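What you see is the complex with one protein chain gone and the rest in place.
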Amino acid sequence: MSNAQVPFRAQLVRSTIDVSSSTSWLGDPGCGAVLIFCGNVRDKNRDQAVTKIEYQAYETMALAELNQVARSLIDRGAHRAIAIHRLGMLEVGETSVLLGISLPHRKDGFQLLEEGMEQIKKMVPIWKHEHYRDANPVWIDGS
Amino acid sequence: MSNAQVPFRAQLVRSTIDVSSSTSWLGDPGCGAVLIFCGNVRDKNRDQAVTKIEYQAYETMALAELNQVARSLIDRGAHRAIAIHRLGMLEVGETSVLLGISLPHRKDGFQLLEEGMEQIKKMVPIWKHEHYRDANPVWIDGS
Amino acid sequence: MKVEVLLFASLRDLAQSDRISVELAEDATVADLLVSISTQYPLLEDRVALSRVAVNDRFSCSEDPIPPGSELALIPPVSGG
Partner (left out) sequence: MKVEVLLFASLRDLAQSDRISVELAEDATVADLLVSISTQYPLLEDRVALSRVAVNDRFSCSEDPIPPGSELALIPPVSGG
């Protein structure tokens, strides 16, 4: 852990998520593997043409849960972990979530990254308000 | 496929691998998931302190094999794939290889990325010449 | 006692507010809170059935008590990421 005291980081942001600064932060001389997942806004969902998506959060809890996801990745072998979620209105193609880890060897990284994303999808109180070309916006919250 | 005609790309480079330009290239309005693996030079291998690593390639074949890996990821569901390997002398912490894919949904992405890295590690004719703090450099080629 | 419950997403739109006020017995549990919301805000009932309750930024279980002064929130199935 050379360039940060705490090996995990979580953020809620309202502007573009910068993948290269996350990649730099994940760098660690003891780590041969850096893995990054970006979730982007797709132009289609449930056969509807999506034009944009607004993300709303229960912010204090979302940040706590994102921190928890990042911390749990450290507990399971990552040397560094970063979880960032963007809020507000996003255009198609923009990144809504970034999850990144670094670890000594790549072997366990892929599954760890996947499990981290599953945790985010299940536990972090953030909701999409999808806007469509041909229909009224809909909250995606089990409705 | 909006911003490129060929959905896969392979490169051998001799300068810093830029993760953000790869991420941009991978962006596709139909893809909700972008996954990136970076292999970095570690400060240790086989209990030796590593100071730097030189990568040597059989260049024509390495490029052909990298292309083959990227193409096979498209065949197996990625909408875009990029494989970049750096050659020459790298310092600890620098990125030697980047493999990135984008696909509509994240579900199959993690395993696909892992399999792509396995292919690179097995098939692409590139070799490390590891330099150590306390010993002479060694070619890592089955010796 | 009277408690406030934070709302999000479709619940917020339905209630036309980011919070509701709910009357509860002093020793109410999380399960009692869900019943009380459905009774006092029938418009929300369908979605309450799908939702979890967070107490002070943490997911709770049905049998958990509701400590006075807690921050309470109704969490429908999340869709971030």
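Letters are used for the chains, namely A, B and C, taken in the order the chains are written, and counting of residues starts over at 1 for each.
Everything below uses one rule, namely that contacts are C-beta pairs under 8 Å (C-beta built on N, C-alpha and C of every residue); 3 or more make two chains touch, one makes a residue touch a chain.
All of these numbers come straight from a predicted model, not from anything done at the bench.
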Neighbouring shown chains of the undisplayed chain, as defined at the top: B
Listed residues B:31, B:50, B:101 or B:120, member touching the removed chain: B:120
On chain B, residues whose C-beta touches the chain left out of the figure: 39, 55-58, 60-62, 64, 85, 96-97, 117, 120-129, 139-143
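The rule is simple: only the chains that are shown with their structure count from here on.
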Chain separated most widely from chain A, comparing mean CA positions: C
Distance from chain C to chain B - Cα centre to Cα centre, in angstrom: 48
Distance between chain centroids, defined by C-alpha means - chain A, chain C (Å): 26
Residue list for chain B, restricted to those that touch at least two other chains: none
Residue numbers of chain C (touch at least two other chains): none
